[in-house]
Structures are given as structure tokens and as C-alpha cells.
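Only a single protein chain was left out; the remaining protein chains are all shown in position.
So that you can tell them apart, the chains are marked A and B in the order they are listed, and the count of residues begins at 1 in each.
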Amino acid sequence: MLYREAGQFKTSYLADSAIFPIRQDRIGIALILAIAFVGVPLVATPYFFSAILIPFLILSLAAIGLNILTGYAGQLSLGSAAFMAVGAFASFNFIARIPGIPMLVAFAAGGLVAAAVGIVFGLPSLRIRGFYLAVATLAAQFFIIWFLTKVPWVTNYNASGVITAQPIVILGYRFDSPPAKYLLVLSIVALMALAAKNMTRGNLGRKWMAIRDMDVAAEVIGIPQMRTKLLAFAVSSFYCGVAGALFAYAYLGTVEPEAYNLDLSFRILFMVIIGGVGTILGSFLGSAFIVLTPIVLNTTVTWLDAHTPVHIPASAGSNLEVVVFGVLIIAFLILEPHGLARLWSIGKEKLRLWPFPH
Amino acid sequence: MKLIKTLLLGAVAACALATTPSYAQQFIPILSYRIGPYAAGGSGYFGGAIDYFNLVNSQGGINGVKLVWEECETEYNAARGVECYERLKTRNGGASTVDPLSTGIAYGLIDRVAQDKIPMTTFGYGLGASADGNVFRWVFPLGTTYWDQVAAMVAYLEQKEGGAGKLKGKKIAYMYHDSAYGKEPIGTLDALAAKNGFEVIKIPITPPGTTQESQWLQVRQQKPDYVILWGFGVMNPVALKTAAKTGFPREKIVGVWWAGSEEDVIPAGTAAKGYVSAAFSAPGTSFPVMQDIKTKLYANGKGNLEDPARIGSIYHTRGVVYGILITEAIRKAQDKFGKGKVMTPEQVRWGLEHIDLTDARIKELGAAGMFPPVKTSCSDHEGSGMVKFQVWDGNAFKPVTGFMAGDRALVRKLVEESAAKYAADKKITPVDCSKEN
Partner (left out) sequence: MSFFFEVLIGGLLSGVMYSLVALGFVLIYKASGVFNFAQGTMVFFAALTFVGFTELGLSFWAALPATLAAMVVLGLVIERGVLRPLVNQPQISLFMATIGLAFLLEGLSQLLWGSEVRGLDIGIPDEPIAWISDRFGLNISRFDLSAALIAAVLVIALALFFSRTRIGRALRAVADDHQAALAVGIPLQQIWAIVWGVAGAVALVAGLLWGARNGVQYALTFVALKALPVLMLGGLESIPGAIVGGLIVGASEKLAEVYIGPYVGGGIEGWFPYVLALVVLLFRPEGLFGEKIIRRV
């Protein structure tokens, strides 16, 4: 049924180390991008754009960021939302304080500030490992949110301590309709996802994986531990920072620091684990799962209540959603502990043999 | 695999079927939260609102127009709230008005409601500056904002001290939820302190506030005359308990309305006795409208609260008052744009801007004394600014004052300044209200 990976021969190392070495994959990616850029805008409703697609893409980007750190470099972090907050608040200040700065430059600069903060909070990773490090990153989560709440300068002395995202204007075009915002977010996410895929495939990604698998061994074979780990923190925080800025500018509009709370950090971690640790595809799948599941559950419960004789009181319904969500997480982990991305590759394998499995 | 497949198929089917046909009815999306740390507030408030809507419908609706609503669980989470809003805003012919009862979600909706032209009410919370209708066309902090509330608190303390000017030289500790919500009234409080000559000590409490020994020991050390408690959720009972533990008299604590429900004081047990909090609706089941809800809805099993003991509780009555204000706004709009017709969101907005609930009208609605008169206008989206103070006697909240307001002129000045700054940041041209009708 599906294509086979065998039989495509490379004649140069360059071809062998391409991002997508298999022709069908390249076609597949091109197809997906074409659908995302052209197909989706033709059919999607405003609700789909602004309530599902935009947050899905933004959170995918954050999940890619965390996946670089956790999945590739093996450093568990519970502070992703704080780095997103840094990106958002830094971008806000760049735009508010430097008149005429291009929006995209401000987002990138916001990401760079997040990267710098990420390096600082990544320093302990040189000594601390595993769950200890995870709890240590909580220090970043709580400290950064406290800092943003406490220092009036970062919100430009707003009386309520919130930032109000300026309208997104790029080259004179105002991105304020949902499809326009979607296309902007999609372009940024697609570019950065490709960059991530490229990074993890090359020298840097292999260094990260070596550190992840055993840092002492990696150091022995000449991979500088400090530089590699800190670089992972920096790149990861950059991705989170840009995602955070988009979260404020393309999604929420007016945000308080509290919007980037521990809960969000956890949700991003769920995406990485459920999607698949150490895969870029997994970040998208995980994000889709975490964004969509509560919505589907909520719709299902409301629908059951309205259209069937079963009467579900509102609070029981809400609790039921949480229960089912928890069960789904456990069920997924038991069925496939390596995440949705692995499920995808198993599915591909099965389809390849179909209809004659033996 | 099979399991996942069936699950996914089921989900897709559910999505497809969930789109309901639209009726010509007045649709109000309900962004509620019935789970999570603030569930008590959400279930009581939205339960009250739904009870009142049901009552209106059972009496023939608003001039024959029935109200319909759909609920969506937000879990008090900004991102989920935005999704709920986007999901519900086009249902059943479009949303008339929305109230998320969450400052974080309200922030996420401010831009959206202006773009979608759907009025949002933030009944007793949200941005203080949004009382300025010239800038915030689509936002209505009905009743009171936090700024007016803190002003009323100061007025109450002044009254307690024996009249105007008596707060001079006094010390007030402001203990607050360390978040945008807790910081909101600080500017107003500082301005009031400068004007009235009292000192403010600000003591932030890190959310969620499950332990507060250090904060209350600071209170013990600094010996303020009064404490203003600006808490939320679990922070409130813990504050009262810790105050008892460190020996600060509860009679000298004044709480914000988020710290003044049964759910806030019952867990504190005897430690809460004598504690005073602000409210902008009076609790109880003695009002005719509450009696109607009890006899016409709950007696027939149509009530929304699961625990009938909560009928007439603070959050429940507050929800009922919200229901009254919304239906009255729609009624007002119908008076202008056609009785018995379904109002568009623009028309509802006009109605919200022209609410005029006098004491007589409130009495007609069977709610005399339940809430203060409300009169909104193009530039004043707040309409009242009055709160009532009530003391917890161990079993129930008993009123200690009538509805009263603080220094509204000062607050209005701050509102206008802040709104002007917002307009400049967002590049909004304020509307000239003198040209509106």
C-alpha cells in the first residue's frame, strides 16, 4: 500500500544527510504545507482559525522548543511557560520602546532575550540531573512570573500589571483577521519547525543526543558538556520565547503574567511526552491531542446532554471530562509509551505490509 | 489500536452532530467553570444566572422572546475561555453578550469582543479603566469596579472611625493576591491614602496562598489599624485562620467581594466570626424573586444548583442579579428597537448603555434591597459603584451598612486617565459621548 523506503540510492554524502532523505517524504511535506497554506484557509471557519488552529500551532512551536531540550538533549524542564512569558514581555517592550521596529524583528529579539534567560537557568543542569533538574526549573517558572508581576517597568507601568499586545503590522499590512493571523503564525512555525528538524539531524542534534544518552560518555569522546547543554537551553528557550510572543500577539491580545503559569508548562510537557519524546512530528501530534481532546470531550458531553435522554448536570459533566482526559493519558502511555509519533511509524509499517501481513 | 480508532470516530461523529439548528431566540453563551480551584464561585454564579433566565422564560420570556444559552467549561483558564467564546459566539444565531467571570479570560476577550461587536460584561471585576465607555465601547464592568470598591472600603473604615477625615494618621495594611487582580486597586488606594492622610502597608501573598504565617507576622509586627483583604479562593480562609493564630482581631479585617462568600468563611470555622466583607448584592432567600426561584424552579426540580442549600448564597444571588441586569438591558433595547424582537448584539450593547434600574423598578422585579440602583450611560459603563458591607456572624452574613459609595469623583478621574493611556497604546480614537443618544 504505502511507499517503501528501500531502493533510493544516494550518490553523495550531501544527499544522504538531507532533511528528508526519502523522496516520498519530501512530497508528503510539500503536500502538507500546500494544504496548510492554501487548502485550510479556503475551508476553515473563523472559529477554527482563532480557537483551534492558531493555539495549536503556537503550542506546537513551544512543544518543539521543549522537545529540543527534553527529547533531544535529555534535560527535563518544567519552566517552558516562563520562557514563553519572557519572550512575550520582551517583544512587547521592544515594540513599545523602539519606535518603528519591525514586528518580526521584535519577536526574534524577544526570543533572544528568552534564550539568554534560558542560559542562566540552564546553568544548574551542569550539576543537577533528572527530576532534581525538573524541580529546579520550577525555580525559573516561579521566579520569572514573580519578576514580571513585580517590576512595573516590564509592563510599561500598566495599572493592572498586564501587557496589551500592539496590533501586528508587517510591511504596512495589518494582520488582524483570523486567517491573516493564522497564515503569519503558520509561516513562522513552519520555518522554525524545519530549522529544528535540520538542527536535530546535523552535528548539533547528534551532540545533544549523545549528551542525553550519557553525558559522561559524551564528554569522554570530546563533546563539550557545558556548551552543548547550554546551547540546548538557549535554542529551546528561543523557540518557547517566540511561541510566547505569538501567544500574546496572535492569540490572547491582553495578557497578565499569570497566563503563562505552571499549568501551561505542564501542558507543554504533556504534548512532548504524549506526542513522542525526541521527534519533531510528535510535538505537532501531542499539541493537537492536548488542544483538541478537552474541546472534543466538552462538545461530546454537551451534545449527550442535549440530544440523548442521558441528563448530565453541568458540574458532573466537567468532572467527567477531566476523568476521561486522565484515563486517555494513562491509556495512551500503556498502549504506546513512546508517544503518538511512534504510533504513526508503527501504523506506516503496518500499512506497508497491508493487505498481506505475512 | 481499535480502541483509539473507535474513540476518534466517535469524537468526529460527536463534532458533526454538535452543531444545533438555530432558533430565533436571544442567545447568551455561558462561559462557566464548575471544576478547579474556583469552582464554588463559578457554579454558584452561573447557577444563579441560569436560574433567573429559567424564571424569565417560565414567565413568557422578555416580551415573548425566550432566552437560550449554552454552557462551556473554561476551568478559569484564559486559553480555554477564549476557545469557549469563539465556539459559542456564532451559535444559535449569535451571542448577545458574554460574561466570563474571570479577569484572565476577560483580558483575552477585550480585543475580540470589540472586533466581533459583542458586548462583554465584567460584573464586579476586570479592568478598572473599562468603566470609561468612551474608550471601552464593548466592555461593561456593571455594578462596581475594583477601584470603586476599594474607595467604598476606605469610606466604610472612615465611617467606622467616626466620620470624614478620621482616617488621618491611621495605618491600613493591604494584603493582596499577588497577581494582576490584586494589583488592580493599588493605584486608587494610594491616591486615596494621599488625599485622606492614612498610611498603606502593602503585603503581597503569593497565590494560591495556602500558608500565610510570614504575612500575618508582618501584620503583627507593624500593627496596622485595619487590614484590607484582597484575596481569592483558598487564600481567604487561610488568611482568617492565620489572623486568628497570630492574634489579629477579625473585626478589623475588611474583605473584597471575592473574599466574602460562604465558601470563603466556612472553612475558617470560628476564626471567621466578626469578619466584614464587601458585597454588591445582598444574600438571602427572603426576596420575592428568590422565593419565585425556589418555588417555581427548585420545587419542580428545574433548579441549576446541585445543592439546594446554596440557594440564596452570596454567589448564587450575585448570579441572579447578573441575570436581572442582562434581561433588563435586553428589555430596554426592545423598548427602543421593537418589542418581541430578537436583539442584535449592537442593540444589546445599546441596552446595556441605557440600563436605568431605579428603586421602584427593582421592587417591581421582586428584588428590593438586593442590589443598588444602576444607571449606565455612554460614558459610564459601571452605573453604580455602590457596595454594601456585611459581617459574618458564624452562620450567615448580616448587613452592617446600606449600599454606599466611596470617593467616586477621584475614581472617575483615575478611570479617565488610565483609559486615555490605554487608548493611546492601542491607537483607539475615543467616542464622543455627547454626540450619542
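The criterion applied here is as follows: a residue touches a chain if its C-beta (ideal position, glycine included) is under 8 Å from a C-beta of that chain, and two chains touch if they have at least 3 such contacts.
Please read these numbers as outputs of a predicted model, since none were measured by experiment.
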Considering the complete complex, which visible chains touch the unshown chain? A, B
Tell me which residue among B:307, B:335, B:359 or B:432 touches the hidden chain in the full complex. B:307
Any idea which of B:94, B:267 or B:399 touches the chain not displayed? B:267
Contact with the hidden chain, among A:135, A:170 or A:306, goes to A:135
Checked against the full complex, the residue among B:48, B:185, B:204 or B:224 that touches the missing chain is B:204
Hidden partner chain, residues of subunit A it touches: 70, 76, 124, 127-132, 135-136, 138-139, 142-143, 146, 149-150, 214, 216-217, 220, 262, 266, 269-270, 273-274, 277, 315-316, 319-330, 333-334, 337
Spell out, residue by residue, where the missing chain touches subunit B. 34-37, 39-40, 43, 178, 202-208, 210-211, 213-215, 217-218, 220-221, 233-234, 237-238, 241, 244-247, 263, 266-269, 271, 306-307, 310
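What we mean here is this: only the chains that are shown with their structure count from here on.
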Flag every residue of subunit B that touches subunit A in the complex, lowest number first. 1, 3-4, 7, 10-11, 14-15, 17-18, 20, 32-35, 39, 43, 46, 70-73, 75, 77-80, 82-83, 85-87, 89-90, 103-104, 107-108, 110-112, 115, 127-129, 178-180, 183-184, 187, 206-207, 304, 306, 418, 422, 425-427
Residue numbers on subunit A that touch subunit B, as the complex places them: 46-47, 50-52, 55, 96, 146, 149, 156, 159-162, 164-167, 176, 251-259, 263-264, 294-296, 298-300, 302-303, 306-307, 313-315, 317-319, 321-322, 328, 331, 335, 343
